[in-house]
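Omission of a single protein chain aside, the complex is shown with its protein chains in their original locations.
Chain naming follows the written order as A and B, and within any one chain the residues start at number 1.
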Amino acid sequence: MAETVVHEPHQHRKHPTPRDYWVIAFILGVITAAEVALSYMDFLGFGGPVLLIIMAIAKFAIVALWFMHLRFDLAVYSRLFVVGIIGAISMFLVVLATFAAL
Amino acid sequence: MTDLVTAEGHGEHISTHPDMNVVRKTAMWVFLGSECIFFGSLIATFLLYRTETRGGPTAKELFDIPFTSASSFILLMSSLTMVLAHNARERRDPRQLRIWLLATALLGSTFLAGQAFEFTEFAHEGLKLTTSPFASSFYVATGFHGAHVAVGVLMLLALLFMSMSGRLRTGEGMNVELVGLYWHFVDVVWIVIFTVVYLLQV
Partner (left out) sequence: MATVAEVTEVHAPAPGHKGLWSWITTVDHKRIGILYLWSALLFFIVGGIEALLIRLQLFTPNGEILSADAYNQLFTMHGTTMVFLVVMPLASGFVNYLLPLLLGARDVAFPRLNAFSYWVFFVGGVLLYSSFILGGSPDGGWFGYAPLSTQVPEYVRMDFWAVGLLTLGVASIASSANFIATILTMRAPGMTLMRMPVFVWMTLVISFLLLFSLPTITVGLFQVFFDRNFGTLFYETAAGADPLLWQHLFWLFGHPEVYVLILPAMGIVSEILPVFSRKPLFGYSFVVFSGIAIGFMGFGVWSHHMFTSGMGPVAEAGFAISTMMIAVPTGIKIFNWIGTTWGGRIRLTTPMLYALAFIAMFVIGGLSGVTHSIVPADTQQHDSYYVVAHFHYVLFGGAILGLFAGIYYWYPKMSGRMLSERLGKWQFWITLIGFNLTFLPMHMLGLNGMPRRTYRYDENLGFDLWNAVATIGGFVIALGVLLFVINVIWSRRHGEIAGDDPWDARTLEWATSSPPPEHNFDQVPLVHSRDDFWHRKYTLDAEGFLQQRDEPVGDWIPEADPEHIHMPSPSYYPALTALGMGIVGYGVLYQPAGFIVAAIGALVLMWGAFGWSMEPVTRTPEPMAHDDRHPELEAAAATEEVESE
C-alpha cells in the first residue's frame, strides 16, 4: 500500500460534529419545504421546474458531501460515484432525446 | 536484498496489509455508482411514459404532494439519525449508537408504511399496476426504491443485533459506515424521485 490511488493526501478538513449534522438536517428540511411551496406556484412558468431541479441538486449534494462525508474522504470515492451519476444522466438524456420525450 | 529503505524513497514501514476499511468503502462506492444507472433506467422509463395514462388517472389528479413531502421529510431525517449513529460509532459510544440505529430503522419503516398507504390510496382511485404504462412505470420505479429501503431496514436491524450481542467489529463484515453509505444513497435517490417523479409532474 505504499503508493496507491487511495493514498492521496487527506484533506485536512474539520469533521462535522453532531451539532453540525442537526444544522445540515435543518437546512435540508427548509429546502424541502421551499420545494413543496414552489410546486404550487404555477405562475413561475418555466422557472418553477428549473428552481426545483436546482434545489434537488443542492439537497443531493449536501447529503453526499456531509452525510456521506465525501467532502472529508478520499477523492477516489467521489470520482467513482460521480462517474455513475454523470453516466446515468448523459445516457438517459440521449435515450429520451431519441424518443423526442424530453 | 530486502532493504526496505530503497523502497521508492519511502523510508517508513511498508505494510502488506491494506486498510480493509478503505478496501470496503471503495467497493461500496463503485456499487453505489452502479446503482445510479439502475435508478436512472427506472426514472428514464417513468419519464418516457409519464403521459401514457390510457384514460386512467394522471399524475396531476393523483399525487398528494403534502403527504409525499411529509414522507420525504421522514426519510431525509432518517439520514440525520444514520449519520448520528455513525458519529456515535466513531466516538465508541455503543448506547448512542443503538439509539440512533433504532431511530433510523423506525423512520425507514415509517417511510415504507407511508408508501404502502400511498399505493393503496392510488389503487382505490383507479391506478392499478396494469392500468397504463404510466402506472406500471410509477409503481415499479418507486417500488424498487421501497425495496431498497426495506433491505436497508433489515441491515440496520442486523447491525443493532450485532451491536447488542457484541459482535460488531471494525474492519470486517457489515459495519455502520457501509450501511450508512447505502442508507444515505437510498435517501438521495428519493430526493431525485421526489422532484422528478412527483413535483415536476403536478
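Note that a contact is a pair of C-beta atoms (placed from the backbone, for glycine too) under 8 Å apart; a residue touches a chain by one contact, two chains touch by 3 or more.
A quick note: this is a predicted structure, and the numbers were derived from the prediction, not measured.
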Displayed partners of the chain not shown (whole complex): A, B
Selected from B:S34, B:T58 or B:T110 as touching the chain missing from the view: B:S34
Touching the absent chain when the full complex is considered, from B:S72, B:N87, B:S137 or B:Q201: B:S137
Absent chain, residues of chain A that touch it: 1-6, 10, 76, 83-84, 87, 91, 95, 97-99
Missing-partner contacts on chain B, residue numbers: 1-4, 6-8, 14, 16, 18-19, 22-24, 26-27, 30-31, 33-35, 37-38, 40-42, 45, 48-49, 52, 54, 90-94, 97, 129-130, 132-133, 135-137, 139-140, 144, 154, 158, 162-163, 166-174
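We take it that only the chains that are shown with their structure count from here on.
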Separation of mean Cα positions, chain B and chain A [Å, integer]: 14
Of all residues in chain B, those that touch chain A in their complex: 7-8, 10, 14-19, 22, 25-26, 29-30, 32-37, 39-41, 43-44, 47-48, 65-66, 69, 72-73, 76-77, 79-80, 82-84, 87, 180-181, 184-185, 187-188, 191-192, 194-196, 199-200, 202
Complex contacts: residues of chain A adjacent to chain B: 1-4, 6, 17-18, 21-22, 24-25, 28-29, 32-33, 35-36, 38-40, 49, 52-53, 55-56, 59-60, 63-64, 66-68, 73-74, 76-77, 80-81, 83-85, 87-89, 91-92, 95-96, 99, 101-102
